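My structure is below; once you've seen it, I'll send some questions.
One protein chain is absent from this view; the other protein chains keep their places.
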Amino acid sequence: MNDTTVTDSPASPALKLKKRSRDPVLTQRLAFAFLFLSTLLIIVPVGLIIVIIVQKGLPGITWQFLSDIPRQGMRSGGIFPAILGTIYLVSGAIVFALPIGLLSAVYLSEYARGNFLTRLIKLAIVNLAGVPSVVYGLFGLALFVTFFKFGASILSGALTLGIMILPIIITASLEALESVPQSFREASRSLGASRWQTIRYVVLPNAISGIITGTILGLGRAAGETAPILFTVAAFYLPQLPGSVFDQVMALPYHLYVISTQVPNVDEKIRYGTALVLLAMVLFMNLAAVVIRCRFRKKKKW
Amino acid sequence: MRKLKEFVIEKLILFCGLASIFFVVLIFLFLLKEGLAVFKTVTPPQFLFGKSWYPISEPPHLGILPLILGSLMVTLGAALISIPIGVACAVYIAEVAPLKIKEILKSGIELLAAIPSVVLGFIGMVTLVPWIKSIFHLPTGLTALSGAVMLAFMAMPTIVSIAEDALYSVPKTYKEGALALGATHWQAIHRVILPAASSGIMAAVMLGIGRVIGETMAVMMITGNAAVIPHSILQPVRTLTATIAAEMGEAVVGSEHYFALFAVGIVLFVISFIVNVGADLFLHKKEQ
Partner (left out) sequence: MVEFLIKDLNIWFGQIHAMKNVNMEIGSKQILSVIGPANSGKTTFLRMLNRLNELNDNFRMTGEVLFGGRDIVEMDPETVRKKIGMVFALPLPLPMSIFDNVAYGVKVSGVRNRKLQAAAVEKALKQAYLWDEVKDRLDTSAFKLSGGQQQRLCIARTLAVEPRVILFDEPCSGLDPISTAKVEEAMLVLKKDYTIILVTNNVKQAARVGDRTAFFLSSELVEMDGTDKIFTAPRDKRTDGYIRGKFG
């Protein structure tokens, strides 16, 4: 076969296309097949996981399961306290993370100059996002449980989770704020509005959907995390419901961990059922975020 | 009056803007506060390179080398699996997949990213672990290999989505130039587009690995939790993260064990700091 070379075309970067003895079209077919298989290798198991959990968990989902307290050391009964606990923790986390995260994003979008401080803040956000969840647990233990003496409680757990989801809220809100066109800000300022008035009347109302989306994603993340709540709040077996924020509480992710690894002979239906409830909760929140994002994109007036 | 209100609000905003820096520093400080105390009992080299981890014996052995190696083995295994497959998937989605399927695939990847790690650990326990046990005829399927496979799976959404962003942002003119010179689509991809996106892909890989290093629950549930130096990937191991999670419940507050676990936390924090800052630098390099 020929060995033709085409060198140094005027376009950049310079390309050398050599036809060797391999047919390039065949190479492409093989390469694309490999790419396709790789993709399948990821996507198919995802589908399988969902199918397995639904299939084996659905039989366990009864009204009693969802509303009853656990009995017989988790071998029967329901998971209501865990569901409630998760809801409390997640709500607490968002109450903490949303205001701080949103205002932080407002700072970055509306006030920060592109200087070293801004770079440092963004680096800090990247870092917070990357800290291992178990290290957050340690931090929560050291700061809230021990130093502030809140003890293992909803308060400690919610605050720890709140700091953990802060980067998610900031990043999503920042994106939403930056997507509001600069021309609106100029028009507002030129009419005599101050920077804050512009933010309040023009920028924020038009960034709401992105902010809500980010919040829901943060909620979903907080609901599914186990390690941060291991030492800061989670109780192994607490049949009664919490009375105040200083009480311990059960939580779905921890509950799943415990009945899969620590408690022998738990009925399969209960295990898969718990997994299903947790998965459904998280996926539902993600779905809601996506739907809101799409709805608002269509409604966007500019 | 309005001016005063605005002044207060704007100061509040500035304060919140600095919040992230504040929290990063706070986390590091508290880790140090509790973790540095361990170096009254052991020296840093003894801690980092010590070969045995028996924190509850008298006197306690606080060498984290087995844990480091455990993490390393699982991470490397996960990297070997997830990098080629993840990048390949990203290329497929960005360049090859037909438009209608693209959205479905991206949703599928996002779905995977959303699944809590404890759920994946649970599934891994009931499917992957028995499977590996029977394939390799092992006494237990709780091995580093199982962990590596599962973690690869968890790293892939990060790798795929960031790599896909990087590929997507390569200017179309590069690809068009290559095709205009007679290259096939695949040749354009691997000679032009991939190199152009290389720093973004590098960042994707680093962030994916960062995710793997920090993973706790899934690892705890399927790698077996044997804190010994592993000799093969088919053995149970213990990672740095699982150690903290598994043992903190039993460590007495203020004991050497307690301080040692915080010291492990410091190690993890530093590793994730390096990985994340590195990845961020790669992403910024690309933007220039």
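Here the chain labels run A and B in written order, and each chain numbers its own residues starting at 1.
By definition in this document, a contact is a pair of C-beta atoms (placed from the backbone, for glycine too) under 8 Å apart; a residue touches a chain by one contact, two chains touch by 3 or more.
This one's a predicted model, so the numbers in the text were calculated from it and none came from an experiment.
Trainee: Given the contact definition stated above, which residue among A:Val44, A:Val95 or A:Ala187 touches the chain not shown here?
Mentor: A:Ala187
Trainee: Out of B:Arg2, B:Lys40 or B:Lys100, which residue would touch the omitted chain in the full complex?
Mentor: Only one listed residue reaches the unshown chain, and that is B:Arg2.
Trainee: Provide the residue numbers of subunit A that touch the chain removed from this figure.
Mentor: Subunit A touches the chain not shown through residues 113-114, 183-194, 197, 201-202, 206, 301-302.
Assume only the chains that are shown with their structure count from here on.
Trainee: Go ahead and note the Å separation of the Cα centroids belonging to subunit A and subunit B.
Mentor: 15
Trainee: Which stretch or stretches of subunit A touch subunit B in the complex?
Mentor: Residue positions touching the partner: 6, 9, 11-13, 15, 17, 24-25, 27-28, 31-32, 34-36, 38-39, 41-43, 45-47, 49-50, 52-53, 99-100, 103-104, 106-108, 110-112, 120-139, 141-143, 146-147, 163, 166-167, 170, 194-197, 220, 223-227, 230-231, 253-254, 256-257, 260-261, 271, 275, 278-279, 282-283, 286, 290.
Trainee: Show which residues of subunit B lie in contact with subunit A when the two form their complex.
Mentor: It comes out as residues 6, 9-10, 12-14, 16-21, 23-24, 26-27, 30-31, 33-34, 84-86, 88-89, 91-93, 96-97, 105, 107-112, 114-123, 125, 127, 153, 156, 160, 174, 177-178, 180-187, 189-192, 207, 210-211, 213-217, 220-221, 241, 244-245, 248-249, 253, 261-262, 265, 268-269, 272-273, 275-277, 279-280.
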